[in-house]
Structures are given as structure tokens and as C-alpha cells.
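Here it is: the structure, laid out below.
Showing just some of the chains, left in place.
First chain written, first letter: the chains are A and B, and each begins at residue 1.
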Amino acid sequence: MTAAPAHTAVGPDVHTRVQHFYAHQMQALDGGRFTDYAATFTEDGTFQHSPGATPARGRDGIVAELVEFHKRFDGDPVQRRHWFNHIALEPQSDGSLRSTVYALVVTVRPGGKPEIAPSCVVHDVLVVTDESVQTRSRLVTHDQMA
Amino acid sequence: MTAAPAHTAVGPDVHTRVQHFYAHQMQALDGGRFTDYAATFTEDGTFQHSPGATPARGRDGIVAELVEFHKRFDGDPVQRRHWFNHIALEPQSDGSLRSTVYALVVTVRPGGKPEIAPSCVVHDVLVVTDESVQTRSRLVTHDQMA
């Protein structure tokens, strides 16, 4: 190999900070704290939960999208948990990071067993500064739609 | 936002040390090495595997609790694996860390397919020093009991 291996292009501190960022971000989403979730995006951030969807733009737009999406669970005491795995980071020429992450959605209802579906891939562009990590764009692809 | 984002309050080295701690801790549990598992708690550590249970106290108490719990698997060649995801850390005023972690229990029997249940949340208080990480208290909540 002449090229440096992909896993060496982003340092360990940044990788861990991204992991910890995702932990708080996704616990906010699954906890129904949509404003906290939206605040993890840049001000002009975009969020597209499937390839065919119109991307939500900006934090207010992301909150509105989540409120709309979750209407399907009105009166349904469901707990959803978004699991992430294998966070692969690649630096972009503008200083941002491309982040490609496996995701599984775990859904549980009272007295029930977890349903684990769908299997997705999260395609993020992240803005990492000394102070924080933010998502600039998120597109989620679904394996069963391939 | 005026407050610093939640993911910035604990540094990356501590986050990674906690991840590695959990890897060894949970492989000890799933390997049936209960004394090793109990040794990952502080001497006065508590372990409560569900909200209704009486917490086990101290390392001997934790071992006794695990021996008792695993009697249900006597003669049953089961392999259980506790998966963790999204380790969200928050500093506490006494210097300890609150750790909130998603968990799924994978259960496999010879010739069988994995059963993945229940979906839980682990609520830990961790004591982190320069030398090591230890669990001071662990409460596990179950999503299907919500």
C-alpha cells in the first residue's frame, strides 16, 4: 500500500469526541428532547431521514420535522433507541469530517420484546472545533431499500 | 445555546477509558467470572439489576446476587452477551461521573439463533481516577417495563 490507511487520517481525540457527541445527540432524540437534538446541528444544518424525503433545514425545521414524524406514535407508548456502530471518519477538503455510521433502530412497547429494524447507514458531515462537534448535514439510507 | 454542549464536559481520554473499562467488565460478567465483575465495583458498590430489586451491596453481595440470579440457567448451556451503546457521561458535583448507556442482552443456545432482549438502560455512577475506573452504583432499567 502506498496510501496511508483510512483510519489514520483523523486523530483519536476527535474520534472519541464524535462518539461522545453521538451518545448525547441520540439519547436526546430517543428521549423526545427534539430541541436538544436540533441544537446538535449547525444553525443551517440539514436532516434527511431517508433518501426520498425533503431535507429539514435549520434547527426550527428539524424540530418541526421530528414533531410531524412522531405523530404516528401518538397514544402509542413506544420507546425507540437508535444504536450506532463503526463510526468511520474521513477528513474533507473544507475541514469538515465525513462520518459514515451503521445504525439500528430498537423499538420496545410495554410488556413487549424489542423489534430491531430498520438497519440504516447514517451519512453525516460534522463540523469539529476545539469546543464542540456539530452535525452540518445528515442523510440516512435504509438497507432494505437498496 | 448559552450552555456548553453536554458532550464537551468530559474529556476524550476519560470517555475512552470508560469504554475500555466496560468492555472488560461486561466480558467478565458474560464469561461467568463473577468475582472479576464484582471487583470492577468500588468496595461499597451497589448493583440493582432492575428497579424493583433490592440492590446488592459490596463485592461479596454482588457475587452472591449473580450466583443466585444464574441458578435459572443451571443445566442450560446458554451464552449471554451484554451489548452497550451510546455511553453518555456527565460530571457530578462530587467528582464522580454519571454514565447513561443503552444495553441489549443477546442470548444464544447451542444450535440456536440469538435472542435479543431485553432492551435496557444502564445508569451508573463511576469513580474515575488516574489509575482506574470503578462502578460505584449501577441501576438497570428495562424499556418494556416503562
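Heads up, the rule we're going with is that a residue touches a chain if its C-beta (ideal position, glycine included) is under 8 Å from a C-beta of that chain, and two chains touch if they have at least 3 such contacts.
It should be emphasised that the depicted structure is a prediction, and the values quoted were computed from it without experimental measurement.
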Total copies in the full complex, given that 2 are placed here: 3
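Everything that follows uses one rule, which is that only the chains that are shown with their structure count from here on.
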Interfacial residue positions of subunit B with respect to subunit A in the complex: 1, 4-8, 10, 12-13, 15-16, 19, 85-89, 100, 102, 104, 116-119, 143-146
Subunit B partner contacts - residues on subunit A that touch it in the complex: 12-13, 16-17, 19-27, 39-40, 77, 79, 81, 83-85, 106, 108-114, 116, 131-133
